[in-house]
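Next up is a structure, given as structure tokens.
Note that this complex is displayed minus one protein chain, with the remaining chains in position.
Should a chain be cited, it is by its letter among A and B, assigned in written order, with residues numbered from 1 in that chain.
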Amino acid sequence: MVTRFPPRSSRPRGRLRILLASGAAALALAAGSVVPGNPLASAPQEAQAADGKSTLTVAVAQSVDSLSPFLAQRLLSTSIHRLMYDYLTNYDAKDSHTVPGLATEWETSADKLTWTYTIRSDSKWSDGEKATAEDAAWTFNTMMTDEGAATSNGSFVSNFKKVTAPSPDKLVIELKRPQATMTALDVPIVPKHVWEKVGDFSKFNNDTKFPIVGNGPFILTDYKVDSYVKLKANKDFWRGAPKFDELVFRYYKDQDAAVAALRKGEVSFVAGSPSLTPAQAASLKTADNIKVNDAPGRRFYALAANPGAQTKDGKKFGDGHPALLDQKVRRALFMAVDRTTIIDKVFQGYAVEGEGYIPPRYGSYFWKPAAGQKLAHDPAKAAALLDEAGYRKNSAGKRTGKDGRPLDFRILCHATDPNDKAIGKYLQEWWGDLGIGLEVDCRDNVSDPWYAGEYDLAFDGWSVNPDPDFVMSIHTCAALPAKPKETAQTDNFICDKQYDELYAKQLAEYDPAKRADLVKQMESRLYDTGYMNVMAYPNAVEAYRTDHIESITTMPSDAGNIYGQDGYWSWWSAVPAAGASGGSSGDSGSSTGVLIGAGVAVVVLAGGGLLFAMRRRSTAEDRE
Amino acid sequence: MSTESTPALLKGAAGVDGVRTDGPAPAGPSVRGPRARSTTAYLRYAAGKLAGAAVSLFAVLVTSFFLFRLIPGDPVKQMTGGRQVSTEQIAAMRKEFGLDLPLWQQFTEYCGKALTGDFGTSYQFRAPVMDKITEALPATLLLTGTAFVIYTAIGIWLGARSAWRNGSAGDRFHTAFALTLYSVPSFWLGLLLIITLSVGIGPVPGMFPTGGMESGSGSGFAHVLDVAHHLVLPVVTLVAVEYARTLLVMRSSLLDEMGSDYLTTARAKGLRDDLVRRRHAVPNAMLPTVTLLFVNLGNTVAGAILVETVFSWPGLGGLFYQALSVPDLPLVQALFFVFAAAVILMNTLADVIYPLLDPRVGR
Partner (left out) sequence: MTTTTDAAPAIGPRALTWARRRHAAARFWRQYRGHRAGLAGLAVLTLIALTALAAPLLVGADSLSVTAAPGGPLEEPSAAFPLGTDQFGRSLLALLVWGTRVSLTVGLLAAFLSVAIGTLVGITAGHFKGWYGNVVMRITDWFLVMPTLVLAIALATVLSRSLWTTVLAIGVTTWPTTARLVRAQTLSVESRPYIERSKALGGGHRHIMSRHVLPNVMPLVLAQTTLVISTAILTEATLAFLGLGDPTVVSWGGLLQDAREAGAVSSGNWWYLAPPGLAIAVVALAFTLCGRTIETVLNPKLGGSR
């Protein structure tokens, strides 16, 4: 019943058709590769924008969560707010000591509880109004009274008793207890006359009217969700106008895409999240017109051990391994970690070996253990320590305690962090040699098991600010949760009386040198107790195009990072390279687009014409 | 990449609800069939299908709510972990998101609001979820729509040609090539395209942008061309892995048709080979393909998640993946609902339109 139609009689016609088709395809390929290829492949986009504006485009891997400084949590958002709004004080680019910002000077009362700031008179909001102490007072008071407004920075004002502005240039803050971090208030000051109209702070994202009124070095002019943020230079900025006319943060979800965009000149700067991978850095170092900034970082990367989760009242919960309560075991574990290999193999040289808690770039607070105190890499000694502690190897080579329970630990790892996964592999093998089992538990959400105390070990790390108060406070007993499994300030449930005493002292110590000494003593104590062992300080690895950016200030200015600074130095000081507009202005993109569009149209028309011709011929020959 | 099985079986699956008969039974959506082709009967049938769709949609709503509550994790903890927050701030956030209410209450509130189109506020963006979705929807529609049109056209054209020249070298080549591309992971193909055509490898220059939907602020026609420029690689990736299914279904249904008597009659009457194919065989063979097209479109929207991730395309797929990691419950639930709703809608459309196209149904 299946009737087979006679096969096409003309074989030659079929072959001819194939020939023609392949010819058309070849033409299309040639058109596609030759015509638009040249403008793009040879030189990166350097065309001057039509109006001669210089633009600095930064590729970022985060998208903005909120443009409201009261709600934003992400690093990108807070970085942008640093550019839009001035803070009371700033940190010097050279060594991070406090320098004037919106406030020119400040003094404390004798009882250490009243701080008086003098607000400068030459700071103007972008709508022409003068910035005064009234704005600062209003900002702080709003955070103190409105719950929604306290979302991002409420912790800064928790110790404030009263904030007033007795005159336009005087801001007075009364505290409940002495607080040494008053010269490190990272709170954007917003214009009262604009923000007092806001109804619900928890819902207002500051994205209704552009340009956004601010008094920082840049003014936010345009914003497209998950795409870009555009800022223009504030010519009236009191410290001096930025050299670049325009600053654009463009969102690239994929790190590789951002690096490729840098190569092609679509962007001027790539920050990496948190830094470029060693492979990317290595390949960018060999590229023309690209400089890789490999600088000391702000982060520490540590191995945390569970000291037994407990609440403020001392109620224990969670299921941390009891063996970790033995200091010898903790020391043995850390001594078996070959940090040199980690720096060489995992970070491939883009990190520095860990010592004390605070990274070395904060010179005044950095602490190193003395030779006798240091836990150097020594697997033999580690094995001996474990034997001493009563964990001997059984016949199968696994260490067991007196109760016969083998030493098996779990380590919490962030599923999105390749370093965690990589180091986890090494730890499994090193500790496996010691006879200890390790289960690497990688999760998207580590917070839950962490706060529930259901972990033995974990990869931990924080970015440290010039004022280290926050990262020190998370290890105090006051940071413990009120109820079991609740979120809390605490990072690793550490609660040590000696540490807490030192913490209270340093918070009330206004003399910088004395305070630094107290902090170092705290770091020493932390090192000795051994619940937080720093393995490395990862470098900040970034890259930018030298044909877009002539010079740019890092922080610290000798060697430091550019993106995510504690200040606006990088973008504010960046000087455009001669004859470059930097980044894509859309013009080159469109000219290529025209060419490609034309190419496609030609191909389609040619193909259509061919097909039509074929059809006519086939029906003619097929006519019966 | 969609995870359906290959066409021949899908034909059966999309097929008759009753007994799988031998012989040239028309393959179509599950149709009890109105006995007489009257308008009221058809309307009743269509209404029945729509009601079924509504039930399915509600079931999806329920699932989306409970499924994602299973995600381990307190979104407040996840969002604030790694930052300075006080306990009061955390409590305030919980209250803001309604996370302190008992589960049943959260559910009934959710359902009630969903009926009015309010899917809540996104945790991480602090904006209404519907806003985020409507922002991302056009990008996804552009990508999947363009890909859909192209791969349908290619699939139908090549499928028809292959069937007509059954057994020839061309037929075998096309089938083999389509099957090969169908087996390729779409994200891998995307990455390879980026390496070769975007970054440039060896002598091949990088011709296309590496990601995103647009590069700049050009307006009007320049903007359109810019977006088109960015659209090329993602569309090529999607088309490559999806056209095979359409091709194979078209081919097999046309092969089925070719065995029919009426075509012999047509040819005997003197019609050109070409016209026999174009006017008789293909239109009839298109019917099951039409069903498949609707189902495909629904699935392509979800399958575009991978392509959007690889190319940083600002669409629903990328949003979904971003939201899962927090977990941004309102956004995830709403997106899940949107994806499923797309498929349900397309299936219902196919069910409702099919009887209009095929007069044989309902005989």
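Some points to look at:
What we mean here is this: a contact is a pair of C-beta atoms (placed from the backbone, for glycine too) under 8 Å apart; a residue touches a chain by one contact, two chains touch by 3 or more.
None of the values given here were measured: they were computed from a predicted structure.
If you put the hidden chain back, the residue from A:Ser283, A:Thr311, A:Thr400 or A:Gln521 that touches it is A:Ser283.
Here one chain is not drawn; of B:Phe65, B:Tyr110 or B:Tyr182, the residue touching it is B:Tyr182. Contact with the chain that does not appear here is found for just one residue of A:Pro166, A:Gly363, A:Gly397 or A:Pro418, A:Pro418.
When the omitted chain is restored, the residue from B:Ala41, B:Leu324 or B:Leu357 that touches it is B:Leu324. Against the chain not shown here, subunit B presents residues 1-6, 8-10, 12-13, 15-16, 18-22, 56, 59-60, 67-68, 70-72, 163, 166-167, 175-176, 179-180, 182-185, 187-189, 191-192, 194-195, 199, 201, 252, 255-256, 259, 298-299, 301-303, 305-306, 309, 320-321, 324, 327, 332, 336, 339-340, 342-344, 347. Residues of subunit A in touch with the missing chain: 254-260, 263, 276-280, 282-283, 341, 345, 348, 413, 415-416, 418, 421-422, 424-426, 429-430, 440-444.
Convention: only the chains that are shown with their structure count from here on.
Only residues 1-3, 5, 7-8, 14, 32-33, 36-38, 40-41, 63, 65-66, 71, 73, 147-148, 150-151, 154-155, 158, 202-203, 205, 225-227, 250-254, 256-258, 260-261, 263-264, 266, 416, 443-448, 450-451, 462, 470, 481-482, 486-489, 584-587, 589-590, 592-594, 596-597, 615, 618-619, 622-624 of subunit A touch subunit B when the two sit together in their complex. If you check the complex, the residues on subunit B that touch subunit A are 71-74, 76-90, 92-93, 96, 121, 124-127, 132, 135-136, 164-165, 168, 170, 194, 198-200, 204-207, 209-218, 222-223, 225-226, 228-229, 232, 258-259, 261, 263-264, 267, 270, 272-275, 309-312, 314, 318-319, 322, 324-325, 327.
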